[in-house]
Structures are given as C-alpha cells and as structure tokens.
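What you see is part of a larger complex, with each chain still in position.
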Amino acid sequence: MTADDLVTLRRDLHRRPEPAWREFYTTARIVDELESRLGDDLAELHVGPEAIAGDHRLAVPDDAELTRWYEQAREAGVDDDVLERLEGGYTGAVAVIERGEGPTVGLRVDIDGLPQTESGDPTHRPAAEGFRSDHEGAMHACGHDAHATIGIGVLERIAESGEGLDESRSSSEQRSDVGFEGTFKLFFQPAEEVVGGGKSMAESDHIRDVDYLLAVHIGLDHPTGEIVAGIDGFLAVSHLEAEFTGASAHAGGHPEQGRNAVQAMATAVQNLYGIPRHSEGKTRVNAGVVEGGSAANVIPAEARIVAEVRGETTELMEYMKGRTRQVLRSAAAMHDCEVEIGIGAEAPSATSDQELVSIVADVAGETAGVERVLERDELGGSEDATYLMRAVQENGGSACYVGVGTDHPGGHHTATFDVDEDSIQHGIETLAGAIERLGDDQ
Amino acid sequence: MTADDLVTLRRDLHRRPEPAWREFYTTARIVDELESRLGDDLAELHVGPEAIAGDHRLAVPDDAELTRWYEQAREAGVDDDVLERLEGGYTGAVAVIERGEGPTVGLRVDIDGLPQTESGDPTHRPAAEGFRSDHEGAMHACGHDAHATIGIGVLERIAESGEGLDESRSSSEQRSDVGFEGTFKLFFQPAEEVVGGGKSMAESDHIRDVDYLLAVHIGLDHPTGEIVAGIDGFLAVSHLEAEFTGASAHAGGHPEQGRNAVQAMATAVQNLYGIPRHSEGKTRVNAGVVEGGSAANVIPAEARIVAEVRGETTELMEYMKGRTRQVLRSAAAMHDCEVEIGIGAEAPSATSDQELVSIVADVAGETAGVERVLERDELGGSEDATYLMRAVQENGGSACYVGVGTDHPGGHHTATFDVDEDSIQHGIETLAGAIERLGDDQ
C-alpha cells in the first residue's frame, strides 16, 4: 500500500465510526480490503462469528440498536454476503498468512469507535478536510481507524515479505533481507471501548497456538516519531450498571408519595467520586452515563448509572467495585428505592514480556522516521488486549503491547482527537519488522 | 351518549395516549366524534391552529418527535384532512353551540397524556380489560381521557337541552325544566401536562367573550360520588431546563483533564431538593428528567436537568426559581462547567369565583350518584387552566374549577392510575346542569 492508500483507507474508516459490536461497515470494509489486496495470500479469513467466541461477548447493545447500525451499513453499500455473516453483532475478523515452518505470531488491532460527537470546528482537520464522522454522535476519538489501517498494512508487508524469499535468504544477517517464516495471524478485534471484545477473541480457538502476540496503540500522548516498545500499567477495569427503581408521584400534588430515583442517583454520583484514594496504587471511578425521570412534573421513579472503576491491580479494582456497590446500595436505601447492580465488562491487568520488548525496541531504532524509542511506559488506562496477552502468556507464549507516537491535537476520547497520518507508516514498519524478526532465525 | 358510548370513547382515548402537542389522534378522534354526534348542532368548530394562538404555545417538542407521533396517528387511520390541519404540533379544538340570546359559557377540558409507562399488572384494569396504552412509554395517568369524554358528553347534553326548549320553558322555576340559552364553547386544550397549552388558548380570540368559564378535573384523591364545587390553591409553576457543558477526557488515562458535567448535575440535584422551605407558603421543586454522559470510560462533557418549581403564590415560585438558578450556576462553577438555563412553560395561580362555586354546589347536590358535595378544596398542584380563568376574570367574567371525585387505585401520575368510569356521568350531569342554569334565567 502506498502512503496515499493508507491515508485513504484510514479516512474512509474515520468517516464511518461504529461503536462496539456495531462495526458492520468497518468489518466489511476490512474484509473487502483484504480480499482485494491479498487474495490468495490469505491462508484463512475468519469473519464475525467465526472470528470470535460469540458467547463471550460482553456489553452487547440491544437488537434495535444493532439493527439501526446494521441497516446503516447496508445503505452505505457494503457487500451483503459479508454483512449477513455479522448479523446480531458478531463483528471482527481474523486473517491468517502461512509462510512455511516457524512460530505463530499474532498482531491484535481494535476497530471500534466511540459514542461521542466529533468536533466540527474548522481547526479540526477531519472537519476541514472533509472526513469528519458521517455518523452524528459517533467518532473515532481513540485512533482505532489508524489501528485497522496499520493492521492491513502489516498484513500486506508480511505477505510480501515471504515472496521471493527463497533467493533473498542467502544472508540472514542483513536486516533488510529477512523474510517471515511461520504463521501470522491478524486479529481485528471489535468492541474494545466497552472492554467487550477482548474476552471473546481470547476465548476463540485462534489465539491458542499463538507463540508471540503483539498489540498496538497509537498516540497515548507520545508525539510522532516516538515508539514505546513495551507498554505496561494497564489498569484492571470493571463496568457496572445500576438501575434505581422508586415510585413516581405528582411533583406538585404529592411529593411525599414519591420515592425519588434521581435523588438516589445524584447521591450515589456524589459519593462515587468521593471513594477514598488508595495508598497502594492508582484507582479510578467514573459515572460515565446517567439518566432518569420521565417528565418535569413527575417525581422520578427510575434512574440509571453506567459506571466504571479501575485499579492498578485487580485487587485495587475490586476495592473500588466493593465501595461502589456500597455507595449504590446505601444511596438507594436512603431514598427508599431499590437498586439492581449489574456487573458488565471487565478486563485484567497485563505486562509486556522483555523478550519481545527488546526486539521491538531494536527494530524501532532502525525504522525510518522514528526518532526516539522508549523501552517502557505506563498506560494508565485499561485495555482488553490484556485478555489476549494473558491467554498467550498462560500458554507459555510472550506478549507485548507497543505504543506508536502520533501528534494528536486533542486528547484521547475528546472531540478534537486526530492522528498524524505519518505515524501510520511508523507503526507498520516497526511491527512488520519485529514480526519478520520473530519469524526469521528464531 | 349512552353510558356504554362514554366508556367506549374513554377507553379508545386511553389506549392512545399522546403527550403534549402530539395529540394528533386524540384531536382527530374528538373532531370525528363531534361531527358524527352533533353535526349541524355545532355553530363553529375550530381545529388546531384555528383553536389556539400558535405563537403562544410553550414547550413544543422538536420536529422529529412531532413527526413520529404524527405518523403514528396517520397509521391509526384517522381522517387525513383533519390530521393535516394539526401538522407541526398545532393540536386541540374549540366547539361552539349557539342557542339564542344569553351569556357565553365556556368549559375547558384538557386532552393530553403523560410520557410514562402504564402498568401491565393484571390487577390494573386497563391491562386486564384490554385497553392499556398501545403507546409504550406514554399513558393517560391523569384522567385527561375522561376529561375529553366528559367534554363531549356535556356538549351533547347542551345541544339536546336547547331542543324542545320552547315548550318546556313555561316554568323557569322548575330546575329539571331549564334549557340553555346563550352561547356555549367547549375548549379541548392540548399540552396541559407541560403547562404549555393553556396560554395559547388564553391568547386566542375564543376566550374573549366568555362570561362564565368552568374547568374540570377528575379524581384528585376524591372518591366516586364526591364533587368539589370550587377548587383553589393552584400552585404557580415554572419549568426550567439546564444544560451543563464541560469537557470530556479519558476516564482512565486523564481524569483530571475532564470537566465533569455529571458531577455538576448531581451536585445541583442534591442542592435543588435542599432549597429551604418558605414560611409564607407551599413550595415545590423537582428534577424530573436528568441525563448526561456518553460512555462509561469518558468523563461526561454534557448533562441536562429538566426541573420545575412551584409556589403557592407567584412570589414563592419566583423565590424557588431564583434559588434554583443560583444552585445550577454554582454547581457548574464548582466543576468548571458552563450551564445554560432556559425558562420553559409557566403558569400563574387562580381562584374560583364564589358565584359559580355556589351554582355548581347547588346543582351537584341534586345530581344522581353524587353523595357528597364539598364547596371548596385546595389543589396543591399546578394547572394552566389558570391562564384561561385569569383571562375571563380580567375581562369581568367569572371562573370556577370543578373537581369530580373518582375512585383511582393508583395516584395521579403513577403507573396504576385509572378512573371509575361511573364518575364520568357525574361530571357530565353536574357541569351540564350548571351550564344550563347559567344559560337560563340569568
């Protein structure tokens, strides 16, 4: 792929962001790209329910929501055959290239967008250059459009790396001559933003034989030209959903007869953010979505909080979860409401293995455009790539999470997030180089 | 209309509750009923934009919402000609009967439903007998279905009362012989629940020549067989909408970069309910609808409160409004957010005139099925009938708000509200009797 191809692909994906389990257009577009670019080079291509363990999907939206996005993808003109295989929110894909004997190397990229409105400000490049989100209220505000693009770029590089390999292998010392031997699997993972897809991929058969797993994230406050060989510090995370139920009443006529679910919710929100900080490490809490009530003149009988808690370790996350439950229950009791607390998606912590970190750092140091290589850095956020990393590690393999710096004007998850498209190439080069190295003279 | 006709009509309306400014089916159904039952007896029939002063409508929903309900009414098969006249949320009707010289007497009934889910419990009669709301999330939880039915019943009674009048008027002393002379106007008012329709009817020409205005409400915690001749104690009311705007941030990665609109909202809710009670009379506050945030892992940048405040007098309502503004602004400032506060619908207070109260009490005392007549009672809620009452009183006329007792299993604005259909007849008899008396030997 030329640099222009990469930009074109990334911008097309950027214009059509699809939140978790709704990546109908995105998956179909990826499949289309793979088939047209790689064709027979692909040993296998698993799509939708074949790519993931469907029963392990977390945080799947309701049918109406799925249908709405499904129809929207259809209207965008994607291949109906592919689309039908995704029906019901079974998105994502796994592509496999086989190049003789050698280890099985995996690369995981995530592909979903966020339920967030993109900036329309003319200083925001996607708005200025016409590739701002077509889906009002949804946005690629975390760079997964670039991740998918990097994935396809790496696949193509690995596919090409095998070609003409026989002649060129005379000198394995020459880095530029290395060719990949073994099996390469690209995991296009859905639903990372809701921590909902990692588990379903980690529970699929595709991960079982992976010896080396790389995962990648762009940005993370590192500028273009910087590579972090091994990212750690993944916060363990858990999503909770609390439904408060009270009783409605006429707000003017009989306020005392209400059992006010919005008062309970507000009390809970106030106290959730007040859960004590912990001396043993980072903790986080967020009441990310709230809603309640039906009309101005009715004491609200229903309210809802979608929250998440995180911890530097699983224990710290559990501490936060325990306190959150206590706050939610007491807030309900205070206002004579019931509360039902559902635990949603969760992800563990994970660590990058030094073996892979060293290889990535080494390759990155030789990559054009990369000016600075950090061996390690902390994420400070969560990621369900940890499910895949842990699965590989538990099977005796190694895993590593790579950061690819990119100048991003707004922060991750904000309305003005964007990537420097030059960094897409840095990611492809570094990852493909490392994968070739793993599939070379191991 | 027979008792069966009344029940059939009321249940049909009950099954199709339409919230404020969305009374497309309801208005069309009323028009259909009037035309088929009264035909030439109707001197005038004003529908939609002709019935109200459209510019004075308050709290009109957005076009998408209006369109959704409009299409739903069309699908229910109402008369397209009528429906088209209502387009854009111009609902309601005014029907006029003329019976020679005499005063102009008005009756106002409201016709809208609530955005609330009706109980499906088998002990809830509408659920058991098959006339539970077809519109999930909407409900006639305040008896306006019965009000519309009473209105049509009274219209028919007055229309009939004039017939054969010439013979019967020999003895005006005989109560049972009175016939109505004058002009009678029935105001089918939309959008009472959002305090949004009263003003638009009070600003129309139709109210200007009204000498006597009656309004009616069923239930209000009075049992079947009880009539309250004159209701007072209307709380002045004002609706407010606050939009909090902060900044989103990744909740795990950079919580400190967020400006949390949901925290601002929760702080506001907690403190709104804590506005001090007032020694000079009743006050009310309700955060009836709240929402905020976009995803569990994003610090919420947006949140909204739809609130209402009330006061026993306009001054007390203004006190609540002032404190509410202060709370909203300070809560925003505390969390570094902006807040935009919109003032929505408002309604004043009003009093029932003794002249009319005495007549209604007198007639009610003679009405079959009425076992107890209370001369006066307090509403303790708000009503935008007060706009019409004040308009008539300011023109030198008299107004009176009549309560018709009905056994209601659940309270007003609750999921199990229902009326005792026997009371519909009590309302028709009492109101028609009082109107005849007013149009008799005044």
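To keep things simple, chains are lettered A and B as they appear, and every chain counts its residues starting from 1.
The working rule: a residue touches a chain if its C-beta (ideal position, glycine included) is under 8 Å from a C-beta of that chain, and two chains touch if they have at least 3 such contacts.
Since we're looking at a predicted model, the values are computed, not measured.
Q: Copy number of the whole complex, given 2 identical chains are placed, is what?
A: My count of identical chains over the entire file-defined complex is 4.
Keep this in mind: only the chains that are shown with their structure count from here on.
Q: Starting from the mean Cα coordinates of chain A and chain B, work out the distance between those two points in Å.
A: 50
Q: How about chain A: which of its residues touch chain B in the complex?
A: 114-116, 193-195, 220, 235, 237, 239, 247-255, 257, 260, 262-263, 265-267, 269-270, 273, 284, 286-301, 303, 306-308, 310, 344, 379-382, 411-415
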